[in-house]
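The other protein chains are all here in position, but one chain of the complex has been omitted.
So, chain A:
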Amino acid sequence: MATESANGVSSPELNERDVVITTNDNRNFTVKIGVARVSKTINNMIQDLGESLDLSSGIPLPNVDGPIFEKVLEWCEEHKNAPEIKVEQDPHTRERKWFTMTEWEEEYFRKFLSHLWDLAMAANYLEIPSLYYYTCQKLAERIKGRTPEQIREMFGIEDDLTEEEKAEIRRTNVWCTY
């Protein structure tokens, strides 16, 4: 499937070509352009370079490390031909509608459950909407039904609320506890 781009560097053949991507721990990944451009950030870089693109010299990614990029690539490979995700909201209440995940996606997140934040941050930086939105939904799923103590523990958050603040929050939200 050809992806059209502004300056015409895109074509089915180009998608089959390899590009080298270097992560911040100096690991080189050789990736098919069609897979790499699932990331809008990388896609923009490829487009900006245009004809002068030297595929062997590599694209540097200063904000992503190797182990995480490996996981991100797995997602990109699976989603290289996927259509753009649609973020839907309830028309009345503006509530976000949850995405339904495929079996593969569920398994993917099961496998990398302990790296959800890394994935979210990488997806945010690399502009991969599907991975970004789905990971955030997974993180929300983890928060759901948990106590503040459990959330703190799960995400390694320091409890910096004073006792007075906690009492005030409790007092003004009694309605949700029964």
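The rule is simple: contacts are C-beta pairs under 8 Å (C-beta built on N, C-alpha and C of every residue); 3 or more make two chains touch, one makes a residue touch a chain; residues count from 1.
Rule of thumb we're sticking to: contacts and distances are computed from a predicted model.
Asker: One chain isn't displayed here; going by UniProt, is it "CAF17 C-terminal domain-containing protein", "S-formylglutathione hydrolase", "NADH dehydrogenase [ubiquinone] 1 alpha subcomplex subunit 12" or "F-box domain-containing protein"?
Answerer: Cross-referencing UniProt, the chain left out corresponds to "F-box domain-containing protein".
Asker: Just checking the interface: what residues of chain A touch the absent partner chain?
Answerer: These residues touch the chain not displayed: 90, 92-98, 113-115, 117-118, 120-121, 124, 132-133, 136-137, 139-141, 143-161, 165-166, 168-176, 178.
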